[in-house]
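A protein chain is absent from this complex, but the other protein chains hold their places.
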Amino acid sequence: MSASLEKGVRVLKEVIDAPIASYFSSCVHCGLCAEACLFYTETGDPKYTPIHKLEPMRRLYEQEYTLLGRLKKMVGLSKPVTDAELGEWQELVYNSCTLCGRCSAVCPVGNDIVYMVRKFREGMSASGNAPDGIKGAANRTITIGSPMGVKLPAVKAQMKHVEEDYGIPIPLDAEGAEYMVMLSSMEIINFPEYLGAIAKIMKQAGKTWTLCSTAFEATNAGMQIGNADLARVIVSRIVEGAEKLKVKTVISPECGHAYTALRWEGANLVGRPFTFEVKHIIEVLGEFQEQGLLKTEGFETDRLTFHDPCQLARRGGVIEPQRKLMKMVAQNFVEMPDAGYMNWCCGGGGGASAIEEGEELRLEAFKVKKSQLDAVRPDRLVTACANCRIVLEEGLEHYQMDIPVIGLTEMIAEHIPDQTKSEGA
Amino acid sequence: MPLDAIPVVIAPSGLRAGELSGNAPPLLREIAEMVRRLLASGETSAIDLQALPLTPADLEWLREQLGEGEIAVTLNADGESSLDETACPGVWWITHHNPMGAVVSAFIEVAFVPEVVKAHPEDVVIGLEHLELLISDLS
Amino acid sequence: MKGPLIETLARHGVTRRTFVKYCATLASMMALPPAAGRAMAEAMAAAPAASKRPSVIWLPFQECTGCTESITRSHSPTLEGLIFDVISLDYQETLMAAAGHQAEEALHAAMAANDGKYLLIVDGSIPLGLDGAYSCIAGKSNLETLKEVAKGAAAIVAMGSCAAYGGLPKANPNPTGAVSVADIIKDKPIINIPGCPPIPAVITGVLAHYLTFGSLPELDKHSRPKAFYGETIHDRCYRRPFYDQGKFAKTFDDEGARKGWCLFELGCKGPVTYNACATVKWNGGVSWPVESGHGCLGCSEPDFWDAGGFYKALSMPADPLKLAAKAAVVGAAAGVAVSFVNRGKKSAAKSAHEKTTLADLEK
Partner (left out) sequence: MNEMQFLTWVRGDGLDYAVGIFLLGVIWRLIEIYSLGRKKDISASRSVAGASGWHTIFRRSLPPEGMVKKSPVSYIGGYTFHIGLFIVVFLFAPHIMLFQSLFGLSWPALPSQFIDLAAVVTMAAMVVVLVDRINKPVKRYLSTFGDWFTWTVTFLPVLTGWMAVQHLLLPYTTMLALHILSVEILLVVLPFTKLFHAFTLFGSRWYNGTVNGHKGVAV
């Protein structure tokens, strides 16, 4: 057994817990999880059946933690897990799984399959079987600070631009601010409107907020690759930053897995409860809306639909606020089939979008999104995840569908009355 | 204690007690064939009604179809037996009871006179002896 | 129709008509065609004079005489009993006048005179323990006697469950090493008429068949005449509709029992018992066990005594939780042992954890 495999196996032994044991013991091979997985439904290839993606871990569980499994291994009925096998499984565990959680939502015996995939990735990454794309992203996040290699100066440059464009100052390292706003590098590079939108919204709500110079990047490639140690390094920066600035709430940006990493995994990674709250920007906007701190004027008149990011909706429990926000500014808001809790993934979550060799499969899987869109034929597609947005744009372009994709926060911000005007009125 | 003092409720025998099974009508054809044989060769024959899958309703139907004839014989031998001619002469409906009154067997017999009704020569001889005894007593 | 039998019957007040009626009913019971009834009557009525009647030897072994009682005393005077006048019963310890050496002489005389032609009836099981010392007649073990007498028999009738299966003497732990006739005799046709005791009409039916047709009736795999053992008690039971409706007496004195509901729950073995009680009944057709309010004991089935208790329903296992407590303890012990090993393994993996660095992402 190679050292790397040994390490992977050891890590798996660490992470296999009672839920996983219970899940593996409950599976009846009914195959319904396949029907929930876009990689199966769009390709028809049974190897993409979610529970099958866990086969090496299932065997390892049986061999290590059950008496019968141990006996089976001893007499050669159950083959040991090999490095080659894990290598073969890379495509199944990373390329064809976005941790979207639809399988976990339909499994009749209640198996949380995506919970297991997340744990399996611990062993995969520790044994060196993670795909290069995500490894690169993790590498850049750890060494440079962001998966796309964005450094503080770039952020500062963006801040300056936004301040100029919007005429609103962007606070940096403001101690005692109520909110600490996180960004994803996608937003820093591709969607700078987001920062401006935050500035407008915060100003209108009259809330104090700040960026943090040591923790502006919210995304967590460590979590995507499935490595708690690396994810901890990344999340710790945010925790330290938030504690240093003594903020009440950290706002996770329009990015699905960043929210999961910070909101649900964060405290568990650092091993202690947070002293601050973590909220997705949509949650914050929803609160502002409820408290009357968010006032908009005018409506979008074209046909709009909303794509629920998996980590926000199905895996994060935020489903209603985005709909109320949509209705606030859109006259012609239509829902796609399966929208909300059972929405189909864009196909690029969980790090999948960073895997180059997975692109073809990703585009194949995008057909489900296409059919969802074809059902309602929107003029524009709104979402609340920068990664979804990029993947959606790629897919739409590939299928030559002329549907622009926009972020919900920036769309809301566009309807916030001009500050000077409203102050003057 | 009489039997009816025991509150035993006997369910209608078989679940389809009241239904016709459809097994009775073909019997009419068989009986007709037996009658033809009787006329042609004098051969007698019988049908064992308990050996056939007939419901009480079937039997009732059959009995009704065959009707009632002129002769009804009652035999008292180890329980009562009834030998009734049906409306078709030569076709007899025979029911044997045991001394307790339960039906032990039932037949349809096709004969000019049912076998069991005929007096046996040996018995007739005994009867004659008895008659002669009576006559000798007269003198 | 004349012959010694008919005359004997007549002496007992049984008329020819009664006899014809009896034979018709017997044929019907045995599912023979109606014509067979008359043939039977003719054959039996015309049975030859005493010197030519077929010889029957009746050997009693480990038995209680219940089978003999059943056939001779159930209903006096019975046709069943009188049927024996058709045969020449040359040896029957209970019924014969002779005793001791005279009886043995009669036996050997009959065997010699009818070699290869006599019918052998056996009731009782044959003990093999202590070289057969548990039951001896005239200084010979039952085993010896059976082998000796069976040699010249045309056919053997094993009367009652003891002779047919070993019966009560064979009940666990079978102290005498009792076995059935068929366990010993392999080269003769054997017909089993099990029951404890068997129904008299079954005995006479088989004899009548043998006398009329000179052969044994069709048998099932337990060598029982199919005519009488072809269906289960349950299938012919007048209480069957209650079973189908799920109406069961729960005790012998509850409302269900009074209403005549199914006795399955009170241990009735009707569903697994092949016999004619439900149709032929007992004591001249007066009643039978289930009609009297008691479940069938299953006496015509092998080893009925050891079949889990007369009052335990068939669906009821003897004592399935016997091992439960032990099993639970062993299971828990195994589980706990495995969990200790697992926890050890898991914490070993945990303490051996080396923090993953970027370099570790590569193989």
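Which chain is which? They are A, B and C, in the order written, and residues in each are numbered from 1.
The rule is simple: a residue touches a chain if its C-beta (ideal position, glycine included) is under 8 Å from a C-beta of that chain, and two chains touch if they have at least 3 such contacts.
Being a predicted model, the structure only gives us computed values, none of them experimental.
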{"item": "Omitted chain - touching chains that are shown", "value": "A, C"}
{"item": "Contact residue for the chain not shown (choose from A:8, A:128 or A:316)", "value": "A:316"}
{"item": "Residue of A:19, A:176, A:298 or A:404 touching the missing chain in the full complex", "value": "A:19"}
{"item": "Contact with the hidden chain (one of A:265, A:300, A:394 or A:410)", "value": "A:265"}
{"item": "Contact set of chain A toward the excluded chain (per top definition)", "value": "16-23, 25-32, 34-36, 40, 44, 46-47, 49, 51-52, 65-68, 104-112, 115, 263-268, 271-274, 277-278, 314-317, 338, 341-342"}
{"item": "Footprint left on chain C by the chain that the document does not show", "value": "222, 232, 234-235, 243-246, 248, 264-265, 271-272, 274, 298, 301-304, 306-308, 313-324, 326-328, 330-332, 334-336, 338-339, 342-343, 346"}
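As a working rule, only the chains that are shown with their structure count from here on.
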{"item": "Arrangement of touching chains [line / ring / star / complete / other]", "value": "line"}
{"item": "Chain A and chain B: spacing of chain centres that average the CA atoms, whole Å", "value": "92"}
{"item": "Inter-chain centre distance, chain A versus chain C - centres from mean C-alpha coordinates, in Å", "value": "77"}
{"item": "Where chain B and chain C are represented by their mean Cα positions, the distance between them in whole Å", "value": "34"}
{"item": "Residues of chain A whose C-beta touches two or more other chains", "value": "none"}
{"item": "Per-residue overlap in chain B, given as positions that touch at least 2 other chains", "value": "none"}
{"item": "List of chain C residues in touch with chain A within their complex", "value": "334, 338, 342, 345-346, 349-350, 352-358, 360-363"}
{"item": "Residues of chain C touching chain B in the complex", "value": "1-2, 6, 14-18, 20-22, 24-25, 27-29, 31, 33-35, 38, 79, 238-239, 241-242, 244, 258-260, 281, 284-286"}
{"item": "Of all residues in chain B, those that touch chain C in their complex", "value": "7-15, 45-48, 50-51, 75, 77-78, 81, 96, 98-100, 102, 104-105, 107, 109, 115-116, 120, 122-123"}
